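The complex is shown incomplete by one protein chain, all other protein chains being positioned as in the whole.
So, subunit A:
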């Protein structure tokens, strides 16, 4: 125990000695948190909207006005012909083209029916889908408004009883993507910093030759590893604290669940990441190799964590892979505890899996660390 204390003391001294390191550990991630949380939004806004009005009637203008007042659409241009509109879409100036046919108003009045042409740039399929929904909603709204007008002269009996759907958005009532993203990005930062620090640390001692000196001492493998990893464990939790404060102060993300639970889970989670880092350290000879391997894992872990893309929409085989991704569980737990106020029982499956990973990874790390070659 005393020996571990000496190692911890030495590690902290080295971390605090390195003037460049503390800002890297604490300031950079916070910049990332603030910038990414604001930028990485799934909201589709400022859609570049254009129209071709062949009708020039009161009704066609009313429809265009509907789009104009929507906060999602910026009405850019009125194209005289489809050819011009198409070339504008080709050059990326517009996302959506609405084509109102000739006799739109007349047909609506006479036949109670008129077609509309909608063209959507679908290079980004997800965005196009959302745009389609917005457009449909606006047109339906328009439809409801004009119906009474068209059904004047005592046809009120024919008035359709429209069915209304009122969606209820739970846990994130305002559909604020920041509420959704901040916990996720915080996960990412805690993970990256702890993985890189632990992955680089021992291999660095290999490079400068001090590890050989350590290996000649009677120190026990477990003492050395605990002493090495403890400081990074503390840094990981400190980073979480700073992140949670930022989430509250800047983004006003609620913290519905228990902080104790949040810290308890994160403590176990960081052990998994440190184990992975150490394992990488043991199998590499230079910091450069360790960096590349760490990045390899980070990229896979992040993209398959459900942070940016929902796991439900991944192919089956990919979903199976995500079961072995510790970041996935951290993202889930973070969102559950912060936004839903989940209890220990709720997060038990995630906690148990994370605990299992921690045992396996640290077991492998201690096993693969060799004092003798």
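For this structure, a couple of remarks:
As a working rule, a residue touches a chain if its C-beta (ideal position, glycine included) is under 8 Å from a C-beta of that chain, and two chains touch if they have at least 3 such contacts; residues count from 1.
Keep in mind that, in the parts below, contacts and distances are computed from a predicted model.
Of the names listed as "succinate dehydrogenase", "GTP-binding protein", "ABC transporter domain-containing protein" or "Na+/H+ antiporter subunit C", the one that matches the UniProt record for the absent chain is "ABC transporter domain-containing protein".
Shown as candidates are A:46, A:69, A:87 or A:210; the residue that touches the absent chain is A:210. If you put the hidden chain back, the residue from A:14, A:68, A:309 or A:368 that touches it is A:14. Remark: the residues of subunit A touching the chain excluded from display are 2-3, 5-7, 9-10, 13-14, 17-18, 208-210, 212-219, 371-373.
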